[in-house]
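Here the complex is missing a single protein chain, while all its other protein chains stay put.
The block that comes next holds chain A.
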Amino acid sequence: MPADVDMKKDEEEKPKPPPTPLQEIKANVGLIERAVSSIEPRFAHRALRTMAALRKRLDDTVLRNAVEDVYPKESLAKESLLSWLPAASSQATTTTEAMEVDATKTDASAQTAEPIPEVDIYLRLLMMHFFTATSETHRKALELGHQTVEKMQALNRRSMDPIAAKVWYALERTYEVAAELADARPLFLAAQRTAALRRDDETQASLINRLLRSYLQYSLYDQADKLISKTTFPATAGNPQFARYHYYLGRIKAVQLNYSDAHANLQQAIRRAPTAKLAPGFYQAVHKLFVVVELLMGDIPDRSLFRHPVLEKALTAYFEIVKAVRTGSLSQFQTTLAKHASQFEADKTITLIVRLRQNVIKTGIRRLSLSYSRISLRDICVKLHLDSEEDAEYIVGKAIRDGVIEGRIVHSQGWMECGSQKSGYGPEVADVFSRRIGYCLELHNQSVKAMRFPLNAHRKELAAAEGAREREKELAKEIQEGELDEEDMGDGF
């Protein structure tokens, strides 16, 4: 793995790419310092946004150099950070020197003061991500994570929240890669309570998602549901956290058969998620669930969804299921289910898909009721591959009661008479209409809420307004004087 990272870096080094990882780290450190000094979390967010790309380009020389450059010559914190990194190997020294030359050039003013704690935590975060990437250093990542978390909680600085939220994510990742996610739960729960008490919204949002993920990983839907009912997800949380939260919520609601809520939540998750190209994994996972939930609601997903370049391949199995449900063929449904069972199991959607069986039957009956005005129960039984005529009678009865079809059973003759289809106009149309409008209005409201403004920007406007008022006063005065002048002049005439 380190070799791989090195190679990647070398490749990128050759055409002289814009910033080297080291430069990028240092630029980010600058941003974080600015964020703290100006109390503007958006700078910290900007620094953290590069994390995903930066993470892949890290290696120990880069980290070592970053630490060396950011800290003053003699510093305890520096020593403790460096002790985590392996001693620079002879192989890497050549690049190190080259980098160092590069670094000293850009960073002429040598660091004299101890950097702010946020920067320290940021560097630790980078190191955690680096250690998590290789399996040999997992232990180290865990230890470092615990130490960092303790340090963070002792410092208790609100300006650290955006970085803290990411540290929790990194810690969860480490636990998950080591397949020990369950062990982290008490730690997360305690931290979540602390974050709630300190009104640390970003950490709280991150931790709620961490906990939900850990519960769902072990299929503990009951606990996850209780967690949701006992906590309020902070409204100021960022879009990515919201997207995750909605996805978990959708998943839980789907398991509890609350499909319309699940559908709404998944729709939100899709809308708030980063674009398909940036986060294809999440995009695919949400859509898989979305397709199944839509089917369970009795709707058929859009055909265009399955032609989407990111989704096309990932959703092939789901596409086949959709086709089976649409045609109402129980045998086709069963063969598709058997064929892709392993994939559905891996996606954890198998239990939901098994529930589709009744939808398949309902669609089948609806198709029959559309094409026949009278059909014998025996024929229904044969066409839908049901086991017995008795079953067919009960199933048709249930379909009529649930309003799937309009019709009657004539028991003495053993047939089903299908009533005329209702015309498409009625209160249901209003319902559908209001559902759509509701979605649009919510979209609008959420977009308004999601707008972010720089914290102190209105000060400038206030100052400008103050100036304008002054000017206005002066103008008014002048006009008054002018009028007087005019009057004077008028009098003169």
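Here is the rule we use: a residue touches a chain if its C-beta (ideal position, glycine included) is under 8 Å from a C-beta of that chain, and two chains touch if they have at least 3 such contacts; residues count from 1.
As a working rule, contacts and distances are computed from a predicted model.
Asker: So which of "PCI domain-containing protein", "Ribosomal RNA-processing protein 43", "Ribonuclease P protein subunit" or "Cell cycle checkpoint protein RAD1" is the UniProt name of the chain that got left out?
Answerer: "PCI domain-containing protein"
Asker: For the chain left out of this view, which of A:L278, A:M297, A:I437 or A:L475 touches it?
Answerer: Of all options in A:L278, A:M297, A:I437 or A:L475, contact with the hidden chain holds for A:I437.
Asker: Quick one: say which of A:M51, A:A178 or A:I409 touches the chain that got left out.
Answerer: A:I409
Asker: Against the chain that's been left off, what residues of chain A make contact? List them.
Answerer: 218-222, 225, 255-258, 345, 351, 354-355, 357-358, 361, 386-388, 390-391, 393-401, 407-409, 411-412, 426-427, 430, 434, 437, 441, 444-445
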